[in-house]
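One chain of protein is taken out of this complex; the other chains stay put.
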Amino acid sequence: MTEPRPLALHVPEPGCRPGDTPDFSDFEIPRAGAVRRPEVEEAPEDMRDMAFSVVRVLNKAGEAVGPWAGTLDAEALRNGLRHMMTLRQFDERMLKAQRQGKTSFYVQNLGEEAVACAFRMALEDGDMNFPTYRQAGLLIAGGYPMTQMMNQIYSNSADPLKGRQLPVMYSARDHGFFSVSGNLGTQFIQAVGWAMASAISHDTRIAAAWIGDGSTSENDFHAAMVFASTYKAPVILNIVNNQWAISTFQGMARGGAVTFAARGHGFGIPAIRVDGNDYLAVHAVAKWAAERARSGLGPSLIEHVTYRAGGHSTSDDPSAYRSKDEFSAWPLGDPIDRLKRHLITIGEWSEDRHTQAQAEIVDTVRSAQREAEANGTLISGDKPSPRSMFDDVFAEMPPHLREQRQEAGY
Amino acid sequence: MTEPRPLALHVPEPGCRPGDTPDFSDFEIPRAGAVRRPEVEEAPEDMRDMAFSVVRVLNKAGEAVGPWAGTLDAEALRNGLRHMMTLRQFDERMLKAQRQGKTSFYVQNLGEEAVACAFRMALEDGDMNFPTYRQAGLLIAGGYPMTQMMNQIYSNSADPLKGRQLPVMYSARDHGFFSVSGNLGTQFIQAVGWAMASAISHDTRIAAAWIGDGSTSENDFHAAMVFASTYKAPVILNIVNNQWAISTFQGMARGGAVTFAARGHGFGIPAIRVDGNDYLAVHAVAKWAAERARSGLGPSLIEHVTYRAGGHSTSDDPSAYRSKDEFSAWPLGDPIDRLKRHLITIGEWSEDRHTQAQAEIVDTVRSAQREAEANGTLISGDKPSPRSMFDDVFAEMPPHLREQRQEAGY
Amino acid sequence: MARMTMIEAIRNAHDLAMERDKRVVVFGEDVGYFGGVFRCTAGLQKKYGPHRCFDAPINESGIVGAGIGMAAYGLKPVVEIQFADYMYPAYDQIVSEAARLRHRSAGDFTCSMVIRMPTGGGIFGGQTHSQSPEALFTHVSGLKVVMPANPRDAKGLLLAAIEDPDPVIFLEPKRLYNGPFDGHHDRPVVPWKNHELGDVSEDYYTVPLGKAEIARAGEAVTVLAYGTMVYVAQAAAEEAGVDAEIIDLRTLLPLDLDAIEQSVRKTGRCIVIHEATKTSGFGAELSALVQERCFYHLEAPIVRVTGWDTPYPHAQEWTYFPGPERIKQAFTQVLEG
Partner (left out) sequence: MARMTMIEAIRNAHDLAMERDKRVVVFGEDVGYFGGVFRCTAGLQKKYGPHRCFDAPINESGIVGAGIGMAAYGLKPVVEIQFADYMYPAYDQIVSEAARLRHRSAGDFTCSMVIRMPTGGGIFGGQTHSQSPEALFTHVSGLKVVMPANPRDAKGLLLAAIEDPDPVIFLEPKRLYNGPFDGHHDRPVVPWKNHELGDVSEDYYTVPLGKAEIARAGEAVTVLAYGTMVYVAQAAAEEAGVDAEIIDLRTLLPLDLDAIEQSVRKTGRCIVIHEATKTSGFGAELSALVQERCFYHLEAPIVRVTGWDTPYPHAQEWTYFPGPERIKQAFTQVLEG
């Protein structure tokens, strides 16, 4: 035997760091319409190919093409566009509010608006999402009042969460939106549990789990895969691959070398990768997965391929670890531009209508903000009472908490 | 849209419960020699087929056939046979000792002796295993003194672990055997860390991780897959699929529906399933994976397909949850019988030599036991000092422990 | 009324809860077909079907995490962690999720769930089948923590825990499963069937959470104990001839401070006992509370008798275990102090 050579640690590095020129040429993107649409009944082992491609509907010309096209009519698409525009506007205002000190923290959705907005439209009322902090689109598209979201962000006197939670950690049960946790990954298995409960109860409602690319590394991702596949839970397992996890690129979660969607294969879970910046594609794939779940065929895994165009949060400055030009080089484009273009192409929208819609949205968001600020912000005006901090630790306050509340002076 | 039908929970059930007739007909077993042997450099995505088949070398006639044959000479095979026979004899004596009250607990390896025994022979000195409680074969095959194992089992005055650990939770650093933990799965990622350390240190040593089929469900299995694949750690990830996890069949860990080996695919880790009752096949596959690791090609995943012929431990009675006839119906046979048959077939062994070897082994084990019992057992004779219980909590005893030891009267 | 072991009482509680409330579902490792390694769920799958009682994959975080999702849906999961020593992988789900859900969502989502786990040593289980992690739960706001010491309480407290709208950690002292163990490991244990505390009503009843019980009335010294230690303390008191008042806390959180204060004010002396390691054990909290509230009544320092600050050993189990001899020494100390 020959003398073995010394080993070395392989530490993955992204293709591009500050100062480098972004290069996405090794990201293989099929033409829109090129990827097949399996029947929902197809055996998982027969559709492994779906995890190594990207379902796309909108082509460069702005047309909707291929077997995944056609799940939404023009009215629905115009609504979708408005949802995404609203979310972007909402983000802009809230970012600014944070900079003005009206709240402590904010997380934007820039560049990945299509994912949550389109997905939401494939669900039914009563279904339940277990979102991360970056799925505000579920609320916007689901018609949850923006003022309520802002009240939460401001931790003001009308905050439905009574000032307890970090901004954007919304909870909206009646809108199918589970309380966002600050801990990554934990909610992925909870969604499976919720779906199991629905099945145990012979209900017809399904659950949707959400996780980021970086957070797929968390252990509870595994728990979700094991439980969902074993019990054939009616759940859609969504991975939002926006390429980055704070300063860490997807390769550190073993993305790139293999797709996140492929994680499903070891469990016999059908997995589809979808162009997350293509509103139509996200909706079509979500509908497909929802149909599987609702028909008792069990879980599906969706990898939404997108790009986090903004900083991780208001505490983050991405220019320290990635090229400023990455988003402009990003080959899947901007979800709003793409849907707008499509609507114009099919004659259902125009630049004028767009400008007008944008003005309306700016107005709506501004007035929601005014309304919210009338209830106070983190630094001024009314606040949730400190006394209420002692509530809801338990349904009924035990003596030691009552005593502590008194000691605190409330 | 049609009214959706009510959902139902799918709870997997094994094919066979007490009273049923075992039926392994849906377990697809390729002929010995039928499965190809990829080059170690082959790209993981090109060898996915290896996770859906079973590498086998020994055919029904007792011949070694196919591309995986030939890694061991007759002398090595005879040693292997002796290791397995010794392990079985060791188990028998220790089970009996437990029933006699000489210790509190025991875990046997019956039916799966080939896995650890053959694997050990593919490693080099200095490599490190992170075993479960069911890899005693690593010690037996590695030449660790049986008396020492028994001293540990008896928690006697010569117990290298000073009576602190449950029986069979050995630790033998110099024999490449990491301290066994009572907590499932935790050691899988530790093995990866050890392998990373070897790579960081530009060493040439590799690590081997071990886990049971049931324990693949544990979250740390995922941690190991993520870290091993991301850093290309020089580690062999072994899953021992012995079909059962106490009373729970492999289907509850999502086995059966898909292979455990296939878990590697979502991480781009090459995965091979091997007939775990075929000493030659296990050795050949282990050598292949060791070569990959040592060449800087990173981790491999091996699923050893075998059967837990005995109870889970001395605390378990499997007749409560599975058919008594399952092992006799098990299609991969008995590893000792198969290797014996092969050696006889190639003219390197005989019934007489076997009988004689067996008698020698009985003798060796018996005298090891006598030697160990001279140091005491859990219920009689010398014991590790209670005073020593306070040692090794830290390298240096802090004042509060010194005080407690004094309070305890030592 | 029937004589039941603690295992039978726990099984019976499950049965009645499942019968009464369709939302109750039971799962855990080996819990379904086999009925649990301690047999606490035997027969339930057969009676209620595999969708109400089933095996789980070996993943404690998954068991609790899925349970939280089910509770958020509106079911009432009762899950088993096979040994308390194996709760650590689930600790994040318990602490960051189950315990916090009601508060962080301002009641929008809640988590009515019971997490059962066999606890404590004395069975030669070594360091990973013997631990008592109660203090790791009492430090977590949002959790209730219960430990019964006899079959009657085990049933009534478990039913109360299942009724409770919040997550309850239900610690079962496994050394008491078959009979009250007084710490004299060299003597035979009286089985529950020969013990009056094995008398358990077959009806549905609850024992309220947050209420302690005087296990033995006395005037000389107050002993705060729970689980197995209640019997060890009793043995020590009998053998030492000390007129000890022994309080079986039953619920550690919320704690029955009234009962504790009343007793210590009367006796002026206090011993706190548990099997868990000493430093930052629940005994520290009990000691701190007693000295805060009864300082001017105390005639001697409060003494803790606990497991040592080492892992729970295998062979030296009885050196680790705080047995009657150590409690007797504590009596001497606190009575002479």
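Note that the chains are named A, B and C in the order they appear, and that numbering of residues resets to 1 at the start of each chain.
As a convention for this text, contacts are C-beta pairs under 8 Å (C-beta built on N, C-alpha and C of every residue); 3 or more make two chains touch, one makes a residue touch a chain.
Note that the coordinates shown come from a computational prediction; the quantities given were computed from them, not determined experimentally.
Although it is left out of the displayed model, the omitted chain contacts the following shown chains in the full complex: A, B, C.
Checked against the full complex, the candidates C:85, C:108, C:153 or C:317 give a single residue touching the omitted chain, namely C:85. Taking the complete complex into account, C:283 is the one of C:32, C:107 or C:283 that touches the chain left out.
Among the residues C:100, C:129 or C:250, only C:100 touches the chain that is left out of the figure. Checked against the full complex, the one of B:72, B:226, B:253 or B:336 touching the unshown chain is B:226.
Interface note for the absent chain: among A:163, A:193, A:234 or A:276, the touching residue is A:163. Contact with the chain not shown here comes from a single listed residue; of B:84, B:123 or B:196, that residue is B:196. Where chain A meets the omitted chain, the residues involved are 8-9, 11, 13, 17, 104-105, 155, 159, 163-167, 169, 181-185, 214-215, 217-220, 245-248, 252-254, 315, 320-321, 378, 383-384, 386, 389-390, 393, 400-401, 404-405, 408, 410. As for the chain not pictured, it touches chain B at residues 128, 130, 160-162, 164-165, 169, 171-173, 178-179, 181-183, 186-187, 189-201, 207, 219-220, 222-224, 226-227, 230, 391-396, 398-400. On the side of chain C, the interface with the absent chain consists of residues 61, 85, 88-89, 91-92, 95-96, 100, 103-104, 127-128, 135-136, 138-142, 253, 276-277, 279-285, 287-288, 291-292, 295, 298, 300-304, 309-311, 337, using the contact rule stated above.
Everything that follows uses one rule, which is that only the chains that are shown with their structure count from here on.
Centre to centre, using the average C-alpha position, chain A and chain B are separated by 42 Å. If you average the Cα atoms of chain B and of chain C, the two centres end up 36 Å apart. Multi-chain contact residues of chain C, defined as those touching 2 or more other chains: 51, 56-57, 59, 61-62.
Listed for chain A are residues 196, 198-200, 219-220, 222-223, 226, 230, each touching two or more other chains.
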